[in-house]
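Comments concern the structure below.
One chain of protein is taken out of this complex; the other chains stay put.
The letters A, B and C name the chains in turn, as written, and every chain counts its residues from 1.
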Amino acid sequence: MQMLILLPILLPLAGMLINAAFGARLGHRTVGAIATTAVAAAFALSVYFFAQVAGAPDHAVSGNFGPWINVAELEVPYGFRIDALSATMMLIITGIGGLIHLYSIGYMKGDPRTQRFFVYLNLFVASMLTLVMADNFLLLFVGWELVGLCSYLLIGFWFSNIKNAEAGRKAFVVNRIGDVAFVLGVLLIFATFGALGFKEVFEKAEHLKPESAGVLTVITLLLFGGATGKSAQLPLYVWLPDAMAGPTPVSALIHAATMVTAGIYMLIRSHVLLEHAPVAMQVIALVGAVTAFMAGFVALTQWDIKKVLAYSTVSQLGFMVAGVGLGALVGAQFHLLTHAFFKALLFLAAGSVIHGMEHLTLTTGRHDSDPQDMRNMGGLRAKMPITTATFIIGGLALAGIPPLAGFWSKDEILAAAARTSPAVLVLLGVTAAFTAFYVGRQIYLVFFGAPRSEAASHAAETAPTMTVPLIVLAALAVLGGLLNLPAGFPAEGWLGHWLESVIGKEPHAPLDLALAGFFVVLAVAAIAFAVSLYRRFVKATQADPLERLGALHGLSFNKWHLDGLYRAVLIKPFYAGASFLARIFDQGGIDGLVNGVGALTRELSVTLRELQTGFVRSYGLITLLGAVAVVAYFLFTLFNGIRP
Amino acid sequence: MLETNYFVVLAGLLFAIGAVTALTRRNAIMMFMAIELMLNAANLALVAFARQWQQLDGQLFVFFVMTVAASEVAVGLALIVSIFKSRSSTDVDDLHSMKG
Amino acid sequence: MNELLLVLPPLIFALGGVVLLMVDLAIPRERKSLTAGMAAVVSAAAALCAILQWGLAGSGFQGMISVDGVALALDALVGVIGVMTIGLSLRYNALRGILRGEFFVLMLFSLSGMALIGHAANLLTIFLAIELLSIPLYVLSGIARPRLDSEESAMKYFLLGAFASGFLVFGMALVYGATGQLSLTGIARTLITSTSVPLLVVGAALMLVGLGFKVAAAPFHMWTPDVYQGAPTTVTAFMSTATKAAGFVALLRVFGVALGDLANVWQPAFAALSALTMMIGNLGALTQINLKRMLAYSSIAHAGYLLMGLAAGGVSGVRGVVFYLPAYAAASLAAFAAMTAAHNGEEDQSISAYAGLSRTRPGWALVMAVAMLSLLGIPPTAGFVGKYMLFQSAIDVGLVPLAVIGVLTSVVSGYYYLRVIVTMYFEAPPEGVAVTKGNRLSLHWVTGAIAAAASIVLGILPAPLINAVTAGVTSIR
Partner (left out) sequence: MQAEFIVFLAVALVAIGAAIGMALSRHALYAAMFLVLNFACVAVMYLLLNAPFLAVAQVTVYTGAIMVLFVFVIMLLGAEKLPAQETRPEMRWQRPLAIGLGAFLLLQVGLALALPGMRAAPEPIDASPLAIGMKLFTTYLFPFEVASVLLLAAMVGAVTLTRKD
């Protein structure tokens, strides 16, 4: 039993090692098969553990494999613990992960680097499982960093395109900024509680004296800072849209279904700390809602099929974060679950569309249009029926149309907002309408109307290894809502009951018909509006009908002009005197700020290195300067009244 | 008897002159001689303190500093000669190909 | 006679050096790998001896020397570094025409000085040990003469090293003047009663200059990039790992043991130096296009992280330092091993020369990648565990800003370490580079692989080492 708990991690790890060592000799199909089998086996084990957890008296299975870092006062074991929350996450990771592995066999066909791709993918699954199975903050951080590393390697996977490598590096660095907060949070947890194990920390937090509440707020905000990096919230979300440069299965697995939810998982896991820090909760709810709104708004006008989904992901993550901040933990986890289903589906279906659009290029070698630009698509429903059907199911689930999964989970968060915070409700409500609109726009532009390019008119349905996962995921997107039906339904609130052992009993409300009805009508209206608008969009070169909105369209299309805003408000005044720096910020954007900080650091670096003149005497002079300064500093501390 | 401070101040002065000279002369041999002056100043301080504490330890320390100085001179002059052979120069400012 | 047992590891190095000096005369020029082998045996014997002596404690030679856990740990560490450096030098030195007997003799002398630092119980012994480690290094940096960069490196190192030695001796003189003591415990004893604390404090500060120079702490780091770049790469690898370890143990002995009660005066300065060193090292490395120079700045940055442990002090801080030294050494040696292996003979130090290494030399690319990740501190590498221990020790004593700077500068370091990985894995190799399928099983490769493996093993299973280090640190005398 003890050892068995490691198996879900070890299996993908073994798959990775086998493929890394012998992959070159095995051939691409075998490599894919090994990787997929490893994850499938991990899935079977996850199901087994799920049952074990359900049967266990304390609703958890744990294993301790001796100390990792053991310094007298700090004892961090190789400890793993599967409880209801972990088990749920494991099912998502291995289940959806397995499907995406399967899909990748078809998707990566013919790519010379298939071996490396599956090695990374397996490593990712193992790391993600470590993250959710860890029983302490530090081991969680190991998984946290490793998934970041995998994400980085996979975003830059097609390195021949320098932009991909840049996007990968940016993702890594932005995530590291979040990690700074997370590491500091972990260090502060240890300084406060003298422990890092979840169990000990949470027990001590329950009994923390009221005057220490300030520390808890700081800890919580630091942990949340980590989550803003990994789960792409303001102001660190910038990396996620760029991350779509990676292969599409990666976008589905890492940047929609699993890794980006790590922040949400970590916050739910730390709910005991959150509950004692009401201020932090408010911040979290607000940041989530604002992120949801802003990203949803940007998604309205994008043309790139994956960019729309990317901003949509940021937006939906905002929903989950807001849910956590509102205290609707079950709702957040529920939305995490259904979102994993339908967003993975949407990405894979989008990948299928792109593959279909590339069909002409692959068969004739002609390359005339961007296969990801929705303006070049249209009318694909006749060419790719399975993709079309599954995409529409995913889209409607995302838009919150009953009885699909997204409706139920989104409704829970909206209901929580209605109970506690009108501001958040308004933001999320408007976002819900945006969501329905861009879903309608996307579905219509891609699958309906007439083909707007030659590539679109020659598109073809993709292979079964790709369509089968789509069908399975579509089924999940339809049925996922059953997992946590509102009070009054049969099998009501199953997920809530299931998670009770982890997050305690949460009040379970019946469906608020007025609220739900209002948002359904809103969503349907938004989709209908989108369809009516884009019926007249028949030529790829045509202007977006939304451009009639003028400034608002510009605001969305240009991602809030944050470029200019950041430049005007933050950067310009700050560097007004330093005109030589100005050129660096011309790239602009929040991107610009990130790049700008990087550029500033580089500028510092160059200046610093100019001191390194190569003249030995000037080195000596600086040594002397240091000597004088150190002596002065010593004397200063001495005369400041400190005596030994 | 002369106060210990007199000697230590003198030592400090010689040390400072040595340090400044080491940084203002471009000739490697000159720089090196200035560093010898710094060591010598330290020796003077050691001997003064040895008398202060009525010990021989400070004096013995000086013997070892002299030994170290001799070793440094051996290696340092060898280095200067060796570099002179390839560059025909003892100007340390000529050595700045590596920087940044 | 018994007393000699207390300094057996440094004694083995020194005697080994003397014997090898004579034996080498009989070895013909083209068989110098034999000398290297014998030097490796001596080095390994010293390390082994230190391990066998584990637990030994005591002092001898009229209080001139002592032995404790940290001393033996340093002996073992520098011994292992010595063996690995020799493992790297066979191929590299032969290609560069510096496979000379003196190389190994001088290395052993330098190693004896390093090992002696841990055993020093007297300011005089520390001074002599530091000179004994430095003087051979001045020569080793310049051993590739008449190469201009090697000569320049040696000259800069020598002049600045002697300059810093001046400060060290003057500082020792002032400390002696203030306390009347040369032995470390004697200084600690009289610290409380000293009537001239300002003199003591100035002396301590000047000693910090001399020792800070050896560990490449800013602002005494200026020599590091130039010297590391110009010296033969094997010497650089040796300096950046072994010298740093010895320097930190010297700081530990002088400030931790002798001036421990003065901690509230020097610890703030250590914290400031640590912050400055981390910033300068990481910023300097950021825009380097020369890999060797980048590693030199990285070495400065790591001196900053290590100083953090001393600034935090206490068992937890010192333990972090003593754990991080081998962790850093492993990663650093792996990086230098990969660097010297990637090209034949005339090395190209620019990072772009390593483009596509993952395809031309996949094994070495992996070694380099592991080294970069460990230096960056990504779990589960040794670098992560070590950094975590250091940062935690700083937070524990309330040095939160310092820990924040540490974490932030590690983020910055991500930029340049990852650039190496990007270059190796995500860029196409230059035209006309032969693809090597698999690595020939050479000594060089084994050394590099062991260093890389150590970086990972020490991260996954650090517990035994942490236990040993804890025992060593609590036995400091």
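One rule holds for everything that comes next: a contact is a pair of C-beta atoms (placed from the backbone, for glycine too) under 8 Å apart; a residue touches a chain by one contact, two chains touch by 3 or more.
Not measured: the values here are computed from a predicted model.
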Remark   = Absent chain's touching partners (shown only) are A, B, C
Given C:47, C:90, C:114 or C:143, the one touching the chain that is not displayed = C:143
Query = Which listed residue (C:12, C:124, C:215 or C:338) would be found touching the missing chain in the intact complex?
reply = C:124
Key: Chain not shown, touching residues in subunit C   = 7, 14, 17-18, 21, 61-62, 64-65, 100, 102, 105-106, 109-110, 112, 116, 122, 124-125, 128-129, 131-132, 135-136, 138-139, 142-143, 145, 154, 174, 177, 195-199, 201-202
Query = Which positions on subunit B touch the chain that was left off?
reply = 1-10, 12-21, 23-27, 29-30, 32-34, 36-37, 40, 43-44, 47-48, 50-52, 54-57, 59-60, 62-64, 66-75, 77-82, 84, 90-91, 93
Request  = Tell me where the left-out chain touches subunit A, residue by residue.
outcome  = 613, 615, 617-618, 621, 624-625, 627-628, 631-632, 635
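Methods note: only the chains that are shown with their structure count from here on.
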Key: Selected interface, A-B versus B-C, where C-beta contact pairs are more numerous   = B-C
Remark   = dist(centroid_CA(subunit A), centroid_CA(subunit C)) in Å evaluates to 41
Key: Separation of mean Cα positions, subunit C and subunit B [Å, integer]   = 26
Separation of mean Cα positions, subunit B and subunit A [Å, integer] = 62
Key: Of all residues in subunit B, the ones touching two or more other chains   = 19, 22, 31, 92, 95-100
Key: Touching two or more other chains - residue numbers and ranges from subunit C   = 155-156, 159, 163, 167, 225-226
Interface residues, subunit C side, partner subunit B - complex = 123-124, 127-128, 131, 135, 138-139, 142, 145-146, 148-149, 151-156, 158-159, 162-163, 165-167, 169-170, 172-174, 176-177, 180, 182, 225-226, 229-230, 288, 293
Inquiry  = Quick check: in the complex, which residue numbers of subunit B touch subunit C?
reply    = 4, 8, 11, 15, 18-19, 22, 28, 31-32, 35, 38-39, 41-43, 45-46, 48-49, 52-53, 55, 57-58, 60-61, 64-65, 68, 71-72, 75-76, 79-80, 82-83, 85-87, 92, 95-100
Inquiry  = Help me check something: in the complex, which residues belonging to subunit A touch subunit C?
reply    = 66-74, 138, 141-142, 145-146, 149, 152-153, 156, 159-160, 165, 168-169, 172-173, 176-177, 179-180, 183-184, 187-188, 190-191, 598, 601-602, 604-606, 608-609, 612, 614, 616, 618-620, 622-623, 625-627, 629-631, 633-635, 637-638, 642-644
